[in-house]
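The other protein chains are all here in position, but one chain of the complex has been omitted.
Up next, chain A:
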Amino acid sequence: MKFFLILFIFAVSLFSKEVVIEVKQMHCPLCTSMVKKAIKNVEGVTKVKVKLQDKKAVINFDESKTNIATILEAIKTTSYVGEVVKP
């Protein structure tokens, strides 16, 4: 049982990736909600944190299911443009 759990965690970490994206145009708290919602809707995204004060989104995602380009496209649907600062 323990072996399978370790194997599962290893498998998840193998594909898990964190990216930091700057969304410069965010100008009010509601912008963060819009951006967060759009990113969360991308299949494979596991965790999103968006902060207005530094205009950054920290995103964890499963690389086997999605990629940074898809996430950037999702941000574009909110009429904002994201720029990767920490791939």
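As a working rule, contacts are C-beta pairs under 8 Å (C-beta built on N, C-alpha and C of every residue); 3 or more make two chains touch, one makes a residue touch a chain; residues count from 1.
Keep this in mind: contacts and distances are computed from a predicted model.
> Can you pick, from "Sugar ABC transporter permease", "Peptidase M16", "Amidohydrolase family protein" or "Transglutaminase", the UniProt protein name of the chain not displayed?
Matching the unshown chain against "Sugar ABC transporter permease", "Peptidase M16", "Amidohydrolase family protein" or "Transglutaminase" yields "Transglutaminase".
> Which residue, A:Lys49, A:Lys65 or A:Lys86, contacts the hidden chain when the whole complex is considered?
The missing chain is touched by A:Lys49.
> Since one chain isn't shown, list which residues of chain A touch it in the complete complex.
27-30, 32-33, 36, 49-53
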